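The other protein chains are all here in position, but one chain of the complex has been omitted.
The first chain written gets the first letter, and so on, giving A and B; residue counts start at 1 in each chain.
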Amino acid sequence: MRDFDTIVIGAGHNGLVCATQLARAGQRVLVLEAHGEAGGLARAREFHKGFKAPVAPSSHHFSPTVARALGLEQHGLKLAPPAPFTALAGDGTAPRVVRGETLAGASVEDAAAWPEFRARLQRFADALEPSWHKTMPRIAKGPVKSLLPLGQVGLRLRRLGKEDMREFLRVFSLPMRDLVDEHFEDEALKALLAWDGLIGSRMAPRSPNNAVLMMLYRMASQSHCAGTSLIHALGSAASAAGVTLETNAPVAKILVAADSKGQQAAGVRLASGEEISAEQVISSADPQTTFVKLLGVQHLEVGFSNRIGRLRCNGLVAKLNIALDGEPNFDGLESAQGRLLFAPSLDAIEFAFDASKYGEYSEQPVLEACVPTLETPELAPAGQHVLSAHVMFAPHALRAGWDEAAKADLAARALAVMERSAPGLREQMLGHELLSPVDLEQHYGVTGGHWHHTEFALDQALMMRPTYEAAQYESPVAGLWLCGAGCHPAGDLTGMAGYNAAQEVLA
Amino acid sequence: MSEAMQTDPYAGERLKESPFHPRQAALNLREAWSSWNGYRFAEYYYDPEYEYFCIRNGCGTYDICPMQKYRISGADAAAMLDRMVTRDVHKLAIDRVTYVVWCNDEGRVVDDGTIFRLGEQEYMLTCGSPCLAWIRKAAYGYEQVTVEDVSDEIAALSFQGPTTCAVLKRMGLEGIETLKPFGIRRFPFQGGELMVSRTGFTGDLGYELWIEKDRGLAMWDALYAAGEPYQIQPYGEEATNMARLEAGFIMPDMEFAEALKTVHFEHDQTPFELDLGWLVDFKKPHFNGRRALLEEKERGTRYTLTKLDIEGNKPAESSWIYRDRDCTKQIGYVTSAMWSPAAKANIALAMIETEYLDGPIWAWIDYEKELRQYGKVARCTVSKRAFWAPPRARATPPPDC
Partner (left out) sequence: MKRYDAIVIGAGHNGLSAAAYLAKAGMEVLVVEKNDYIGGAAVSRELHDGWTYSNCSYVCSMLRQAIHRDLDLSRHGLMLVPYLGTISYGLNGEVMLGYHDEGAAHNELKRFSPHDADAMHRFEADMNRYSQFIRKTLMRTPPDPVAPKIRDIHELLFLGKQFWNLGEREIYEYIRFFTMSASEFLDDYFEHYLVKASMATPGIIGTALGVESPGSAYILLHHVMGDVDGSIGAWGLARGGMGAISHALASAFQSFGGEIRREAPVAQVLVQHGRANGVVLENGDEIYANVVVSNLDAKRTFTKIMDPKDLPPGIVKKAENYKIRGSSGKVNIALSGLPKFINVPDNRYINRGGQAFIGSMETLERAYDCWKRGRWSDDPFIESVIPSAWDPTVAPPGGHWMSNFIQYCPPELEDGPWTPEKRDAFGKTVIDKIERHAPGFSDLIEHMEVRTPYEIEQEVGLTEGNIFQGELTIDQLLFNRPFPGYAQYRMPVKNLYMCGSSTHPGGGVSATCGANAAREILMDLKRPNTVPEDDCYDE
């Protein structure tokens, strides 16, 4: 039987980050990837002959700490300044563009309110930033010392001054709508500013408690790189560190050695039947897949398993990839750089969300799009382009089921929304593919097709992510660890969960 | 609206009646009814002490229809139950019954009950109060297990006392005398099947009879016809409570509070606190609450449920337990107490801080004489054994059968 110090399940970005860290610390590490290629949701996939696109075309929040720790620059990763984020209202008005600290296209009043609004949120984000890199304490069980990270957050917030701290304690739970309504007038701008608190989650502008934290998490590190280049650098760093990567090697079961002394993770069994032993198994799969499918609840407590079972994992984002025979043109934009938002108002987002509550998608979806071929031309034949869009809100549990007709229908609706700002788009289209959350689940092995593996909400965040007794990356079964987006801090291509998990394994 | 409600607007207010109700109602001369799990249920029929002596001296029936019964079946049923309860379910053979407790993740008792293994992949779990939500939670993640609440489908009658074997034999249950304690046997009965288990809640010789509810009355009639020469008699909750206390059995809401229904932190109990450590099988690599229970075992348990023999004859109901005669140091409280007519002893179950078990134990007993309240301090002796455990309860075949 083959034997390793550590087996990492899944070669998504968190799995690779974690594996590389451990290999650099001298461990013999095997990464097992179910698909033919590493990369998880950042893995490019051919959707039309000659055209490829990943689900996550670019990373906007990759942690510089992680990039430094892994020396990713030496492996070709370049973290660029944040890309522009542009609101296209579809009503002929000029685009509103946010790029880092600058805001263009806004009214005089809104432009005046912007610097202070942004600066304050950035101060909050900066104050929270270190905590995304720390293992959260186990309240009421761990040593008092483990409460330190929480104390540090408190201290950092306190250092912002009384006024800021009071404001933080008020706004951290606000719905995005209330937050932006307090400062701005222009609906399209408000939608743009609210978006990063909402995308990928089961949250609408009026939903309290979770959105601001999500946005502050995203504001903690702002950079830009193409998803494929990130995966490339991570793969290169992993192999340089001596990580063994095996693709097309889906794991069927996590093996547990059990006797009267208790239980201990002992390795894995592949779908092929091969068993591989290891001192520890680290899963970058989502918590439900890890605990219920791969481990099996018979090794877990009833309450714990049910907390895993009740994690909210239903994704609400569909992926629409379009093959274009030329560069698309958008009203008022010279070039489709960065991210484009097609959501004319907060109500547009709210009402699109409403349909999803009843297992439907809206007549008028809202979407964020980009043209990844502008920076990664190899995704399409020369001179041609890919438009890649996140379409919200497309519920995993569509009442009528996700058949081809439903997907074609949603794609048509999304296209119609984009056409309001890009009149010639349809004529440029060579083909397209819409991946529903169910498709994402099937192709990428993510429960519910959820971006963050499970909803980022206060009750599923920090020392409760994914749930207590597993929030310090170690699971209740000795030797089994988590390192995916379902752990603290959360998803998106940030690398933090994998990094934190490796720190904890090595501690 | 149900038909019953159309004719009787108070139908929903009235409690359910067990399949045996017509016969039991006729015998309930005192109209002493209480309720159990939504059923109308007899506290006693004629006189609690008379009924108690029927159990100890002859035979009596106790309606256990209101008890909760869950059928758990499928390829994963054994694994699911084994993880849920603290005992090793894999050891349970077909047609055998075992007494179990199950705990929450923190090792605190959710409930106690019995598991019947009815077939290769079929089990029945019985318990005193509804537990379906927890069992469903315990079944989460197992693909091949189904849980059905069959509480209202089965008519069940507990039949207890020294002459029960003889009566069942007279009823035509051939070979019943060879049924061992915790064994199950099936008999044809009027075109259906009568299942008999040698189980009970009295600590004496006894059986439990299980049959589909529509045949319940016929079974009752056959049993009472056979039991007539033996003065068969129904008994109620009060007599049961006396018998089980003598046997040292615990009762929910008396000795323990179900963990999922407690409001205050750690106002529930662990198996060790209930002196049920023998039910916890650490040889199993995993079961629910194992980690917490192992910690408790290593640390030592704070309280221990203890059988007390108390001087004098005043029952120590709701008494506080002290380390000293002057009652300066409280070390526990009584959960159940009574004068034992069989043992002729003043007995009690009490939760006592483990560290004081080896020292002197005193109880402060409140009692009343013609409306005037009195109190006294009484010396308590720890009893290791049950107050009532006759050899006939375990003998196969039972004597006189």
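One rule holds in what follows: contacts are C-beta pairs under 8 Å (C-beta built on N, C-alpha and C of every residue); 3 or more make two chains touch, one makes a residue touch a chain.
Everything numeric in this text was worked out from a predicted model, so none of it was measured.
**Student:** In the full complex, which of B:Asp149, B:Glu177 or B:Asp281 touches the chain missing from this view?
**Tutor:** Of these options, the touching residue for the absent chain is B:Asp149.
**Student:** Per the definition of touch given earlier, which of A:Lys78, A:Arg166 or A:Lys261 contacts the omitted chain?
**Tutor:** Selected residue, touching the omitted chain: A:Arg166.
**Student:** Under the stated touch rule, tell me which residues of chain B contact the chain that is not displayed.
**Tutor:** 1, 5-6, 8-16, 35-39, 105-106, 129-134, 136, 149, 151, 260-266
**Student:** Would you write out the residues of chain A that touch the absent chain, in ascending order?
**Tutor:** Its contact residues with the unshown chain are 138-141, 158, 162, 165-167, 169-171, 173-174, 178, 182, 203, 206-210, 303, 306, 310, 312, 347, 350-351, 354, 357-358, 457-459, 464, 467-468.
Keep this in mind: only the chains that are shown with their structure count from here on.
**Student:** Using mean CA coordinates as chain centres, what's the chain A-chain B distance in Å?
**Tutor:** 53
**Student:** So in the complex, the part of chain B that touches chain A is made up of which residues?
**Tutor:** 79-80, 83-84, 104-105, 134, 137-138, 140-142, 282-286, 288-291
**Student:** Quick check on the complex: what are the chain A residues that touch chain B?
**Tutor:** Those in contact with chain B are residues 258-263, 292, 296-306, 309, 476.
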